[in-house]
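Sharing a structure below in structure tokens format, with a few things to ask.
Note that one protein chain is taken out, while the other chains of the complex remain in position.
And now, subunit A:
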Amino acid sequence: MTTTDMPRPVDADPGPGVSKKRTRGATSGGLRRAVSATTLLWILACLYGLPVLWFVLSSLKPSSELFSYPLTLVPHNPTLSGFKAAWESANFSQYFINTALVCVITTVLTVGVSCCTGYALAKYDNRWLKAFFICILATTMLPSEVMLAPEFLVVRNLGLYNSFAGIILPAVLTATGCFMFRQFFLTVPDELVEAARIDGARELSIFLRIMVPLSRPIMLTLAILSFQWRWNDYIWPLLMLNDPSKFTVQIGIQSIVGAQNINWSVLLGASVISMIPLIAVFLVFQRYVMGADINAGLKD
């Protein structure tokens, strides 16, 4: 995008761990390669970072300044009026609460159910469990987008239309979640389970007292992923809800985009507000997401 800004970041923050990695080749050839690699890296990083930066900075501009030429990156009179207008307009705060509620409940259920299933798949050896594992994998072949109409009818027949349960329940079974927990529990030695059995522990208490606490890192990783999927969901809530007081944030934003005349000040404010929870969660738990052993099944 803005090629004008490019060369600057070469002297940017080197970040932790860099000095450690460079011990081997600090020759003059190494210096040349360091300059070229760093330059290329930061040109690309700017291409990725600038759209977000431009967007967020624009949301701080008063609406009179949004379209005033020449465009400026940094707002002259930064204001939060766009955010305020967005928050107060069209129930946006209500949408925000709805989305948070749906995300938290879905995430708790997803983590719990996936943990149980993943453990059963990893530590018990019954033929019907293997069959069920194949069934779960099959769900990745048929994404919900493909079954919009029939799935809608099923949820409607269950009497869940226009309710949060209609959004939450179909989302709880995820192949990714089951798969992550299964892979994790496979790495836990069977001897641990055997020893507990010899000590007379019952099956479910082995699971709850020993295995669940062990799997905390996986729980956290899946929780972050699940929260992200549900927070960003659009088409399913759109189909399920017709009562505006139950809308989620994404539907709210889309309804501003779909208006005859887009109110960009409100739209930018609403969009930026909707980004905040995820970015905050991500920055806090970054090392879990970045370190996660992401597998093939990773999708919503």
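In this section, a contact is a pair of C-beta atoms (placed from the backbone, for glycine too) under 8 Å apart; a residue touches a chain by one contact, two chains touch by 3 or more; residues count from 1.
In this text, contacts and distances are computed from a predicted model.
Peer 1: Considering only the chain that is not displayed, what protein name does its UniProt record carry among "ABC transporter permease", "Serine/threonine-protein kinase RsbW", "Ferredoxin-NADP reductase" or "Cbb3-type cytochrome c oxidase subunit II"?
Peer 2: For the chain not displayed, UniProt's protein name is "ABC transporter permease".
Peer 1: Which residue from A:86, A:105, A:180 or A:253 sits in contact with the chain not drawn here?
Peer 2: For the chain that is not drawn, the touching residue is A:253.
Peer 1: For the chain that's not shown, point to the residue among A:85, A:100, A:116 or A:188 touching it.
Peer 2: Selected residue, touching the omitted chain: A:116.
Peer 1: Touching residues of subunit A against the unshown chain: what are they?
Peer 2: Interface with the chain not displayed, on the subunit A side: 1-2, 9-10, 12-18, 21-22, 24-25, 30, 33-34, 36-38, 40-42, 44-45, 48-49, 51-52, 54-55, 58, 66-67, 69-71, 113-114, 116-117, 119-121, 124-129, 131-132, 135-136, 138-139, 141-143, 145-155, 158, 169-170, 172-173, 178, 203-204, 207, 228, 231-232, 234-235, 239, 250, 253-254, 257-258, 264, 267-268, 271, 274-275, 278-279, 282, 286, 289-290, 292-294, 296, 298-299.
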